[in-house]
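Taking it in order: structure first as structure tokens, then the write-up.
Shown here: the complex without one of its protein chains, the others still in place.
Chain IDs A and B follow the sequence of writing; residue 1 opens each chain.
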Amino acid sequence: MNFTRREALKLAGLGISTSLLAACGNDSGSSGDGTVRFEGWDYEAKLVQQNIDRFTKLNADIKVAYTPITSAQYVQKVVAEFTGNAGPDALYVYDDSLVGWVEAGYLQPLDGLDGVDEVYDAIFPSNAEAMTYKGKRYGLPYYTDSQCLVYNAEILGKAGFTAPPASLDELEQQALKIKSDGLLQYPMGVCAQLSDTWWSWVWALIFSSGGDMFDKDATPVMKSKDPTTKNVFAWLQSATNTTKILDPASLQLLPIPLDNAMMSSQYAFSIVPRYALRNYNDPAQSKAAGKMKMALMPGLEAESKGTVSNTRMYSLSANTEVKDKAFTLLTYLGGYTDKVPYTAKFWFMQRGLGFTFEELADDSEVKQELAKFADPAIYQQLAESAHSRNVLGVPWYTEFETEMHKVVQQVMSNQVTPDAAVASLDKTVGDLKKKYS
Amino acid sequence: MTTVPLRYRIPWKKIVVYTLAVLFALYLVLPFYWIVAMSFMPEADATAVPPQWIPEHPTLDNYLGFVNPSDAQALVGSRAVEETPYSLLNSFVVAGSTALLNLVLAIFAAYSFSRIKFRGSQLLLILYLITRMVPGIAIIIPYYLLMREFRLLDTYLALILSYTTFALPITIWILKDFFRSVPRELEDAARVDRCGWFRTMWSVFLPVAAPGLVAAAVFSFMTAWNEFMFALFLTSTKAAKTIPVVAANFATDFNTQYTVMAAAGVLAVIPPLVLALIFQRKLVAGMAAGSVKG
Partner (left out) sequence: MARKPFSDNVRAYVLNAPAITVIALLVAYPIGYSFWVSLHRDNLKQPLAKRFIGLDNYFSLFHDDAFLTALRVSALFVLVVLGFTVVLAMILALVLNETFRGRGLLLSLALLPWAMPGVVNGLMWRTIFDAKTGALNGLLTELGLIDSYHAWLTTGSGAFFFTAMAQVWNTLPFSVIILLAGLATIPSELYDAAKVDRAGVLQRFRQVTLPWLTHPLLIVLILETMNAFRAFDTIYVLTGGGPGTATTTIALLDVQTVLTYTDFGLGSAYAWVITAITLLISIGYIGLLYRRGNFEV
């Protein structure tokens, strides 16, 4: 068994061919040919592609490579790409991630670019604010929406109620009646499975009760000045464990299964974004179509004190080599095309996604479409009473939100008291601030 | 015991073996049976209470949707559905190539451990294993940067190379024990016939070692087939996305149904299962050698 020279050479050859293998890859990562690389989470990816196809037809000189990314991993994947210098040219951004991504140097401001001022003048101030950081504008609006209480009017009717609850107390009474009438074992469900999306309903409950977790300087008040968070937690704990009106299986619910449950009348109440009602009341998709109604967010007090809204936007990558083309795409998606906010209207008409442009509220087609799924007065009232989270201006928001989910789960599964829960949130904020100082 | 007349003996051992066999069979197959059954149901039946253990309205729609997504799945309109067939193909190519590349690399290394006493052999074996003890999450970002440098993002090669490094240490461990059990006389005989080392390996040694090779290949195939995290980050389109990535999409996609998800799950299991079944006998024999040492 002697090793000949020839054999040694063969082995060496094997090594070389392996490295050669590594050398010939694909070049699609770089954008040498002027294609605009555009990424977004994969909500209705086909409709997005359709809309982009329309854009490229209008702008024959621009090529767009659109990559939808699974929503649950969108943020992580984009961060990995930017870290690897392989970020897209234009992309969707959550208001939740905006500040972190600006601080990280992923995005560039749009100030001074053609038509940006016009857009910012035309949209609701709260949306404009959500896309602005340290005085600079970083996005054009994709959509906005606010949280509402959705209720199944038929189930409420059977239990003898003609009007939705105005407060959480009333909600509890109605739910208990529905329960004791044997209509539903658990009249209410919410999405409370851990995943990387934000839990808007927790914020909605706190805002509708007139409180907040932070003051305007992002200082936590949930443990000290403002007892609202603790009281909302106490209500949640009692609703899940004492009165048992809130389904414990909520801890396993993601948005889709919740939608399915609502559309098959398995719950009488939930807290969802307004646009969800469009599908709930679409006879082609929902068995409960026509019975699902929108109501103001009930809170701990007799009357609703508001709700939470969010903003999703299109932004421009800091290092894009095709800035002009990418911005043309951005304008088509988030701005005006021939004097109309074309894409914003497209999304409302197609999927009911809330618009940021005030003028669309008076659009006759929009009005007609809205009347199909919601009471326009309530819809409008929700928009007016909604405000965004004032803590979005900190770079550690994602971490806080994720910790908050765990804590709310612990509250609902009776592992911690509301007092301990707010104390642990307060500590989390302290730790995060130290970490980011 | 021999004093007890034969006809009075209760075959306890048989009873125990058959009872356990049945229990294990149920344990192993029932969970999978449930998603197979679901995959042949319309959505309404799959969520029925009580569950329909046997589909009452059997349908192929969930599977046909993969072939023609615009048709049966028009309402679902999900990207995951559209990407399932591509990802199955991608997974197959990636896992198959990983298995092959792994074998080629591992055979040489394993041979050295089984036939040559050399300095640092124990240390080297442990070092191989240590590379596997570092959790993937620690290396995923530098690995991503590396693949970006090689311009390999969203290609098969990025996945094949990473899975090869994952499976290689264990493959070497499996193979070196197996090779050790192959009698040295075989090679000695071949050398008398003046065969070169490569000839000896190819025509004498490896055929005898076939079961071990099969075990190693199936192991690396499974490793590649099942991996999720690296696939998630290294791929982004249907050009290279593998089935676990698409399956994870089913968990979060805005529009998926249980039944379609079940059908995709069944499809994800079948190729490696068929592979394992084909090589079943050799698989066990292949692992056997590694275990002789007491």
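Here is the rule we use: a contact is a pair of C-beta atoms (placed from the backbone, for glycine too) under 8 Å apart; a residue touches a chain by one contact, two chains touch by 3 or more.
This one's a predicted model, so the numbers in the text were calculated from it and none came from an experiment.
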item	value
Residue touching the undisplayed chain, where the options are A:176, A:194 or A:289	A:194
Options A:52, A:79 or A:262, residue touching the unrepresented chain	A:79
Given B:170, B:190, B:213 or B:240, the one touching the chain that is not displayed	B:170
Residue in contact with the excluded chain [from A:67, A:402 or A:417]	A:402
Touch residues of chain A, complete complex, unshown partner	3, 8, 11, 14-15, 18-19, 22, 75-76, 79-80, 83, 100-101, 103-105, 185, 193-196, 247-252, 261, 266, 395, 398-399, 402, 405-407, 409-410, 412-413, 415-416, 435-436
Sites on chain B contacted by the missing partner chain, in the whole complex	13-14, 17-18, 20-21, 24-25, 27-29, 31-32, 34-35, 38, 46-51, 104-106, 108-109, 111-113, 116-119, 121-122, 124-126, 128-143, 146, 161-162, 164-165, 168-170, 172-173, 215, 219, 222, 225-229, 243-244, 247-248, 250-251, 258, 261-262, 264-265, 268-273, 275-277, 280, 283-294
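One rule holds in what follows: only the chains that are shown with their structure count from here on.
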item	value
Distance between the centres, which are taken as Cα means, of chain B and chain A, whole angstrom	37
Residues of chain A that touch chain B when the two form their complex	1-4, 6-7, 10-11, 14, 21-23, 25-30, 42-46, 67-73, 77, 80, 83-86, 195, 254-256, 260, 284-285
Partner chain A, residues of chain B touching it in the complex	47, 75, 77, 79, 104, 108, 115, 140-141, 144-145, 148, 150-155, 157-158, 161, 187, 191, 196-198, 200, 232-233, 236-237, 245, 248-249, 251-256
